[in-house]
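Yeah, one chain of the complex is gone here, protein chain that is, but the others are all in their spots.
Naming follows writing order (A and B), and every chain is counted from residue 1.
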Amino acid sequence: MEIMVNGEKVSCQEGISVEEFVVQRGHDIRQIAVEWNEKIISKESYRNTVLKEGDVVEIVTFMGGGC
Amino acid sequence: MSDLMKKEDKLVIGGHSFDSRFILGSGKYSLDLIQAAVEHAGAQIITLALRRANQGGMANILDYIPEGVTLLPNTSGARNADEAVRIARLSREVGCGDFVKIEIMRDSKYLLPDNAETIKATEILAKEGFVVMPYMYPDLNVARDLQNAGAATIMPLAAPIGSNKGLCTREFIQILIDEIDLPIIVDAGIGAPSQACEAMEMGAAAVMANTAIATAGDIVAMADSFKLAIKAGRQAYLSGLGRVMEKGASASSPLTGFLQ
Partner (left out) sequence: MSQEIKEDKKENRIDHMTYLPGMEKLESDIGQKVIERMEAYDYNKYTEKDVKAALAHEVCTPEDFEALLSPAALPFLEEMAQRAQRETRKHFGNSIYMFTPLYIANYCENYCVYCGFNCHNKIRRAKLEQEQIEQEMQEIAKSGLQEILILTGESRKMSDVKYIGEACRIAKKYFKVIGLEVYPMNSDEYAYLHECGADYITVFQETYHSEKYETLHRAGHKRIFPYRLNAQERALKGGMRGVGFAALLGLDDFRKDALATGYHAYLLQRKYPHAEIAFSCPRLRPIINNEEINPRDVHEPQLLQVITAYRIFMPFASITISTRECERVRNNVIKIAATKISAGVSVGIGEHIEDNENVGDAQFEISDGRNVEEVYQAIQNEGLQPVMSDYIYV
């Protein structure tokens, strides 16, 4: 199935959880936040949130920034 | 040592207290210099920006920031209050505390903050329990509105971001320092340690700098220079440095001669 991740189409396996998906992408869960279909989800719910066709996911982290 | 020099002097923001009055920006560096810069700056607060994490497995800035340093995510990239609120909520969800520096710009040339949207975002985020540190154009009425909206500090700009032009808004920042009962943290445009020192002598609670350090020949030594300048300015302020006004010549006819 296909989902949108950070504005790009990505294919992934059916029934995969958010946790499995971000770990597969190589993210350290401690360093990211996830928005799932325009809703911020807590880290605790990554495991029980199952992705489905057409979902829109944003994965964010910090980078250098100042003034 | 005088009593003053022995006295503890903490910067308190939203109930958290800090010894350092230097807030360091983490932009425009290579990651491997961050740790040394933070350490030599003596900074206890460092700003960060939120971005899409497109690939995993890459070096992450969080791995380079020394432990115990308070992270201050900013909302850069936000063009209005709603976007700033969204970025702030996502930042908190990463799990690095409740601090947020609101930056809302809808001007990509000068990067000047949008004060009206900043007030809106401050109100929403303060209600959600964030420690809100709004970046703003120094305007007394706006500062009062921000205070009423629940801001923990006020962060007026000294000059356009990255310009290194120093205290262009000096008189207006002084008004905020005199009138607002929150820490005033001078943000943006500070290009040299002498300017940071001057801001502290005026009574600013802290100084935030980034570009001046990131673009220096020796980043680590410049971080150290800023640290010393900020400390010197703070101590001078506490020592009772007087702002001396122009000395009027004494009048030839005294005003009090009529008294009986």
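Keep this in mind: a contact is a pair of C-beta atoms (placed from the backbone, for glycine too) under 8 Å apart; a residue touches a chain by one contact, two chains touch by 3 or more.
Treat the numbers as computed from the prediction; the structure is a model and nothing was measured.
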{"item": "Chains shown that the absent chain touches, full complex", "value": "B"}
{"item": "Of B:G15, B:G217 or B:P254, the residue in touch with the unshown chain", "value": "B:P254"}
{"item": "Residue touching the undisplayed chain, where the options are B:R51, B:R144 or B:K165", "value": "B:R144"}
{"item": "Contact set of subunit B toward the excluded chain (per top definition)", "value": "140-141, 144, 174, 178-179, 181, 240, 242-245, 248, 250-251, 254-256, 258-260"}
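Keep in mind that, in the parts below, only the chains that are shown with their structure count from here on.
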{"item": "Subunit B contact footprint on subunit A (complex, rising order)", "value": "6-7, 22, 25-28, 30-35, 40, 42-43, 58-67"}
{"item": "For the subunit B and subunit A complex, residues of the former touching the latter", "value": "24-29, 31, 34, 47-58, 60-62, 71, 73-74, 76, 89-96, 135, 161-162, 187-189, 208-211, 214"}
